[in-house]
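Quick notes on the structure that follows.
Note that one protein chain is taken out, while the other chains of the complex remain in position.
Up next, subunit A:
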Amino acid sequence: MHRLPRHRTQWEIDEQTTLGAAYVRSLMRSQLRAGIAAFAVLALPVVTMPLFFGALRNATVVWAVLGFGCYPLLVLIAWWYVRRAERNERAFARLVRGADPPGTP
């Protein structure tokens, strides 16, 4: 027989209960949303840019955008995503340990 541990939600995840699975699903959904948002911010300009460049016929713009401008943006998107993913995980950890009385380690 299992003795009910202090953290009930954690126990549900460990023991693969239906409720535990629902918790993990919610974490996955929030992480997938963050990933898709970051991917969309990347993909939408990238898909349109070759057409745009083709119509523009201005090599200087291509040099400026592809040669320099895009790299800081990539790092920015990555940084935003990491912050959001870690926030999701912290929120999830709070939810899982939600039953903790204040002051427990």
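Note that a residue touches a chain if its C-beta (ideal position, glycine included) is under 8 Å from a C-beta of that chain, and two chains touch if they have at least 3 such contacts; residues count from 1.
Everything below uses one rule, namely that contacts and distances are computed from a predicted model.
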Assign the chain not included in the display its UniProt protein name, restricting the answer to "Cation/acetate symporter ActP", "NADH-quinone oxidoreductase subunit N", "Carbohydrate ABC transporter membrane protein 2, CUT1 family" or "Maltose/maltodextrin transport system permease protein MalG".
-> "Cation/acetate symporter ActP"
Residues on subunit A that touch the omitted chain in the whole complex?
-> 2-3, 5-7, 10-11, 13-14, 16, 20-21, 24, 27-28, 31-32, 34-36, 38-39, 42, 46, 50-51, 53-54, 57-59, 62-63, 66-68, 70-72, 74-75, 77-79, 81-82, 85-86, 89, 92-93, 96-97, 104-105
